[in-house]
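== chain A ==
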Amino acid sequence: MSNTLLQVKDLHVGVQDKEILNGVNLEIPEGETHVLMGPNGTGKSTLGYALIGHPKYEVTEGRIIFDGEDITEEGADERAKKGLFLSFQNPLEVPGVSLSAFIKSALEQVKGERVKAWDFKKKLHATMDVLNMDYEYAERDLNVGFSGGEKKKAEILQLLMLEPKFAILDETDSGLDVDAVRTVSAGIDEYKKRTGGTLLIITHSAKILESLKVDRAHVMIEGKIDRTGGRELVDEINAKGFEEKE
Partner candidate 1 sequence: MKLNKLPVRTFNHIGMNEVNLDYDPGTYENIDFSENGILNLSGHKDAKVTIDVKENESLSVIMNYEAVGTLNVNTDINIAPRGELKLVQIDASEEGNRLINEVNANVGGEGRLNIIQILPGRGDVYSGATAELTGDRSECNMDVAYLTRKTQITDMNYVANHRGKETVSDIFANGVLKDEGKKNFRATIDFKTGCAGSKGEENEHALLLSEDVINGSIPLILCTEEDVEGAHGCQIGSLSDDVLLYFNQRGIDKAGAEKMISYGNFSRLIREIDDDVLREKTDKLVSEVL
Partner candidate 2 sequence: MKEKTYVEDIDRSMYDFRNEDKDAYRLEEGLTEEIVLKISEEKNDPDWVRDLRLESLKIYNSMGLPNWGPSLDGLDINHISTYVKKNAKMADNWEDVPAEVKDTFEKLGIPQAERKSLAGVGAQYDSELVYHNVKDSVAKSGVIYTDIESALKTEYADMIKEHFMKLITPSDHKFAALHGAVWSGGSFVYVPKGVKLDFPLQSYFRLNAKGAGQFEHTLIIVDEGADLHFIEGCSAPKYNVANLHAGAVELFVHKNARLRYSTIENWSKNMYNLNSKRALVDEGGKIEWITGSFGSHLSYLYPMSILRGKGAKMEFTGISFANEGQNLDTGAKVVQLAPETSSVMSTKSISKGGGVCTFRSLVKIGKDAVNSKSAVSCESLMLDSESRSDTIPAMDIRTPYADIGHEAQIGKISDEAVFYLMSRGLSEEDAKTLIVSGFADNVSKELPLEYAIEMNNLIRLEMKGSIG
């Protein structure tokens, strides 16, 4: 057994006094790919936000242990520097700041050192090739005027450039056409290949999972992990939907 990278213990999370997660337990060993499934509004995205430290999501009980350290009280930027990454469903638009300038600045923060412009550009272009992205996108303002699919690719581009230890992909496949799903899947493969990183994929469909090796699957119902299983759980849910277990 490899080391546990992420351990979530009895996590309770509320937004504006309303409890959404009521006692989530989850363990993800280093290098594995886990899937979190469940009906809409059940708290999957809340778990993602709580893990990365969104200030609106208040942890009322429980702990988050990452890489052997308790990060429950830490700020989102500290967690990011420790290697936690979330791909957003609706990433921010920043006029006047190019995608490439943003990634470079983030990379320097995460690595804690200046990045040479030439090296950066080379790696950026190579990575954009994997994602079938025109280099011109790197010079466009961050997410401004990007289509839904372009925004998702831009998120995966950041994943590949920042090389975090642990990535949470929140509904990264929703609203994408078949080609885009394929590109995003290729990006995720590339992430595993380059870094051997750990993944938690949050989804309520499962298109993106077809071509990925899934180690464990979890089903969340009403703010709790209801079931955990192997790859076969994904197929079962694809066939039957989210019925309560018997």
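The candidates came about this way: all candidates are chains of the complex that A comes from, given by their letters.
Details
Please note the rule applied: contacts are C-beta pairs under 8 Å (C-beta built on N, C-alpha and C of every residue); 3 or more make two chains touch, one makes a residue touch a chain; residues count from 1.
Only a predicted model underlies this, so the values are computations on that prediction, with no experimental measurement involved.
Screening 1 or 2 for touch with chain A: in this complex the touching candidate is 1.
Taken together, the chain A residues at the contact with candidate 1 in this complex read 52-56, 75-77, 80-81, 85-86, 88, 91-92, 94-97, 102, 105-106, 109-110, 141, 158, 162.
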